[in-house]
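Here we show just some of the chains, and they stay where they sit in the whole.
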Amino acid sequence: MESLAIVTSLALMQAVYFALQVGGARQKHGITAPKSSGSDEFERHNRVHQNTMEQLTILLPAMWMFGYFVHPQWAAGIGLVFVFSRVMYRRAYLKDPSTRGRAFGVGFIAQAVLLIGAVVGSVMSWMG
Amino acid sequence: MESLAIVTSLALMQAVYFALQVGGARQKHGITAPKSSGSDEFERHNRVHQNTMEQLTILLPAMWMFGYFVHPQWAAGIGLVFVFSRVMYRRAYLKDPSTRGRAFGVGFIAQAVLLIGAVVGSVMSWMG
């Protein structure tokens, strides 16, 4: 349980860091709210953040269900792979968005493994 | 508990499927990142996905709280209605966005029932 909470906290802190970067890019490029376009660099920061939030909405429930029905330490470890993949994803996206595929793929596989484990584990537990 | 986990997994897999459709529409219409506009069909896929993610952020906690404080199988059943409503919502939205109201409404009612049950159940439990 603790390992899942620690990885969840790390993932949330990473997302907050990405959000602060969006705010910074907003100020740097003078994108006044409610606008959210007008600078390619701002839009990159914004997309990195938005995509990470979308992924987290899937990842966190999947990781906790995998942890409960399959194995908590494995769930936490795979969740950690996701967090690292987002470091790479952000680096690639900010440098050249067309190179983001590989890091995205690593995170996507981590997410898929957790989700498949969650569904298999919960169905097996349900069937007794 | 298992029934809630199974419906949660289904809802998450549906959201991942919608996300993959956005990626497909992005490639098909040549919308290069970080752009997220420029093709009506892409924007429809994108809005279906975004709206579903917003709904999930409400639905999943509401369903689990309803399941804990009111009734787990009813929570899972109402959650399943939501998942089906999103199949219809997507179909309507991609065909003609102006017809999305009915399917949206079904999902919204499912969400509202879960949320009202969660608040009533938790307040009643709190009051002993």
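By letter and in written order, the chains are A and B; residue numbering begins at 1 in each of them.
Throughout what follows, contacts are C-beta pairs under 8 Å (C-beta built on N, C-alpha and C of every residue); 3 or more make two chains touch, one makes a residue touch a chain.
It should be emphasised that the depicted structure is a prediction, and the values quoted were computed from it without experimental measurement.
Q: What number of copies does the complete complex in this structure file have, with 2 given?
A: Taking the entire complex into account, the copy number is 3.
Please note the rule applied: only the chains that are shown with their structure count from here on.
Q: Please give the residue numbers of chain A that touch chain B in the complex, ascending.
A: Spelled out, the residues of chain A in touch with chain B are 40, 43-44, 46-47, 54, 57-58, 61-62, 65, 68-69, 93, 97-98, 100, 111-112, 115, 118-119, 122-123, 125-126.
Q: Of all residues in chain B, which touch chain A in the complex?
A: It comes out as residues 2-3, 5-6, 8-10, 12-13, 15-16, 19, 32-36, 49, 53, 56-57, 60.
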